[in-house]
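To keep things clear, I will list the structure first and then write my remarks on it.
Of the protein chains in this complex, one is absent; all others appear in place.
Going in written order, the chains are labelled A, B and C, and every chain counts its residues from 1.
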Amino acid sequence: MRRVLFLDGKEHRVEVRAEAGDATVKVGLENPGDELVARAAPGGWTVTEGRRTVEAGVTSERTGELVVQIAGHTYRLQSGRGAVGGPRRRGAGTAGAAGGRSEVRTPMPGKVVRLVREEGEQVAAGDGVLVFEAMKMQNEIRAPESGVIANMRATRGTPMEGGELLFVVEPLEIA
Amino acid sequence: MRRVLFLDGKEHRVEVRAEAGDATVKVGLENPGDELVARAAPGGWTVTEGRRTVEAGVTSERTGELVVQIAGHTYRLQSGRGAVGGPRRRGAGTAGAAGGRSEVRTPMPGKVVRLVREEGEQVAAGDGVLVFEAMKMQNEIRAPESGVIANMRATRGTPMEGGELLFVVEPLEIA
Amino acid sequence: MFRRVLVANRGEIAVRIIRACRDLGVSPVTIHSAADRDSLHVRLADESFEVGGAASRDSYLNGERVIDAARAMGAEALHPGYGFLAENGEFAARCAERGLFFVGPPPEAMRRMGDKAAARETAVRAGVPVVEGSGIVSGKDAGRAAAGIGFPLLIKAAAGGGGMGMRLVREAASLADSLREAQSEAEAAFGDSRVFLERFVENPRHVEIQVFGDDRGSVVHLGERDCSIQRRNQKLLEESPSPAISPELRAEMGDAAVRLAEGAGYRNAGTVEFLLDPDGRFYFLEMNARLQVEHPVTELVSGLDLVALQLRIAAGEPLGFTQPEVSLSGAAIELRITAEDPFAGFVPATGRIREFRPPDGPGVRCDAGIVSGSVVSPHYDPLLAKIIVSGPDRETARKRALRAVRETRLTGVASTLPFFERVLAGTVFCSGEFDTSFVSVHWPALGSAEADGGAAARAELAPLALAAAAAELWRREGSNATTPCPPGSRWRLTGIAEAHRERL
Partner (left out) sequence: MFRRVLVANRGEIAVRIIRACRDLGVSPVTIHSAADRDSLHVRLADESFEVGGAASRDSYLNGERVIDAARAMGAEALHPGYGFLAENGEFAARCAERGLFFVGPPPEAMRRMGDKAAARETAVRAGVPVVEGSGIVSGKDAGRAAAGIGFPLLIKAAAGGGGMGMRLVREAASLADSLREAQSEAEAAFGDSRVFLERFVENPRHVEIQVFGDDRGSVVHLGERDCSIQRRNQKLLEESPSPAISPELRAEMGDAAVRLAEGAGYRNAGTVEFLLDPDGRFYFLEMNARLQVEHPVTELVSGLDLVALQLRIAAGEPLGFTQPEVSLSGAAIELRITAEDPFAGFVPATGRIREFRPPDGPGVRCDAGIVSGSVVSPHYDPLLAKIIVSGPDRETARKRALRAVRETRLTGVASTLPFFERVLAGTVFCSGEFDTSFVSVHWPALGSAEADGGAAARAELAPLALAAAAAELWRREGSNATTPCPPGSRWRLTGIAEAHRERL
């Protein structure tokens, strides 16, 4: 099996070959070019590269993304297919990019307690757009990209479920 | 689903009913007659009886037997079908009863270092029959029932796999 | 000692108190909400009573139902943990009325120290230094009070704790908005919207003193905890001793804390929080009339079991030791592992924990409220577990903390583990020279891909992460997607990968 994976914005080609049943596979990377061995383990894989063996927890939080955890480090990898022009950027909330638009969704159930920006306003990446309260904490939800707030669905005080659309940021050249 | 389970030689009737998908079931016991709730958990089930909730690890070591572990205690339960006239007795090795005969098998790979009894000899339950060495330790393998050693397969010094037949004890009335 | 105690809490602190009960031979029983039926504290207790729905106000905050549960299960005493009903003087009084021992200070002392304004007055009377500030303010009089104090200033909830209902105001223009926010947060968190103003001390360290008093009027202190590593007034890492405290200053702050507790008629466990400014002056901040989240730090340097001591004192036993007999040795660090994503502004995360494997070995303890398969719900605070390490000195404790973080397996929900990996590996934490601005000043760089030590280690492990992700993709797509390669052939990577069915 051959694939392209994106890590921290960089493209990596990988190739996987079964070794001993489904429990052990060999993985080839472009660089260093050496074979790594991965063995299925509860919660993920153990991976051996030369003389080093690590435990890698592997989970998915959203479609097209794998979260790998090794020795206190977290890696978010996007798979080649579906990631147009490279991996998505992560905003403060759950930002989904589709054709340049960034949708920002509620990270979990809660409610919006303050709107800092309004629909139609221009924002820079990282600008606070609204304050969302969940788990007794208030968090500022920021714009994942620069652009214009195109679709403000959030209203103050209304309880929302996790994953609901809060607002959309459209790139300036489109708006 | 209705079943008979044997625990420590006693027969228990149980009935299971799905509650919320496959993750939660209600279990009825004859006595006290109250419903218990079991929820699927990694490695087993959590079980609630009234106000008490415990974690129960459930595994099988051999066909027809479930091993339940709760708070440092171990329970071996035999399911109704296949256990003729009640549950099997546990000997020092892997004793399988079939029509009154008890087959004693190697508990793991190793070798027999000494034969204490020979084929045809009469033994009482608990008598040492041979000394088996595994994991660097020598262990005496005992007769699970009283009877006659009917089929001594073990020979001194020969490496054996786990689960291989060592000897059979046949009841005296048959022999 | 009591025969049976109700642990009126959930999560890691309920587990902690259940363990203390077991160690004393006391039967621990607990309560749970409908959302917590299957949670760890319920599994570890002898019995648990379902007091209500998922929302805290229906369950863990519903005092009468909690007391009913205690009586139904035959508990003689109630340990409130922290949060929820822990600092509610009315609830403590109600327990006494209904014949239950409340494991905590007397209701009167709790009410006085729970009201931050009254607590300030008590501190002043006990000769403990305080920062200048106002009485309770509302929209109308806030502007005048603020002008008298000057900016920057802090708005604080009178009923507050844990940074809830607190706001920093740097200029008069944002006072009104911040006041409203603080009041609404305070109302939501404590059911009490009263706030007051205080001068903001720039670049302080947050240093607190653990005190303990018994029925005979003996009060001792057990040294300090430095809680300067915090974010929006939520502590993230605590340590003892503080790298900024000399033995003389410790004695001085300890004496001040003991005077305050004596002045308040205090009993049982309490914590006196101070701000320590860069010149070594300290100011009374507030007194927490309960067990703190970070109490294990003091347990590891003092060798005492503070929860067991709380239960003993509540049962009428004396402290059993005097101030000169308190012996503090070594160093301890606590890491709060919360379900928050440090790379996304610490946004809280929910979901099911896929795998949790705590660290272990010499000098490492983990107080967790979760196991593999636990659900992190949005209803409660995001603290999952605390890793607490100790060693003969701060540097050994730091290395142990780093070892513990790297050993911990926690997947399925984002957590602060990578935050600690980078903080502990960084040079600033190593030096011990930082203040409460640590996170806002240093995390942006530490958390970036180009940071120091921690990030280099991350880069080195990246090929292994890629391999694990590739193996996982392969597994999810089924082994039929495998490209057979003749034995002995080298990998041939030609061009872009083919389009394959995705099942991520």
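Throughout what follows, contacts are C-beta pairs under 8 Å (C-beta built on N, C-alpha and C of every residue); 3 or more make two chains touch, one makes a residue touch a chain.
What you are looking at is a predicted structure, and each value in this text was computed from that prediction instead of being measured.
Every shown chain touched by the omitted chain in the complete complex is listed here: A, B, C.
When the whole complex is considered, the residue among C:99, C:139, C:361 or C:444 that touches the unshown chain is C:361. Chain C residues in contact with the hidden partner, per the touch definition given at the top, are 15-16, 19-20, 22-25, 44, 296, 299, 303, 305, 307, 329-330, 357-358, 360-368, 371-372, 391-392, 396, 399-400, 402-403, 407. Contact between chain B and the absent chain runs through residues 1-5, 7-8, 12-18, 22, 25, 27-30, 32-33, 35-36, 38, 40, 42-45, 47, 49, 52, 54-61, 63-75, 77, 79-82, 90-93, 107-110, 113-114, 131, 133-140, 142, 162. Remark: the residues of chain A touching the chain excluded from display are 39, 41-42, 46, 48, 50-55.
In this section, only the chains that are shown with their structure count from here on.
If touching chains are joined by edges, the resulting network of the protein chains shown is an open path.
When chain centres are defined as mean Cα coordinates, B lies farthest from chain C. The centroid of the Cα atoms in chain B and the matching centroid in chain C are 47 Å apart. Averaged C-alpha coordinates give centres for chain A and chain C that are 28 Å from one another. In chain B, no residue touches at least two other chains.
For chain C, the set of residues that touch two or more other chains comprises 372.
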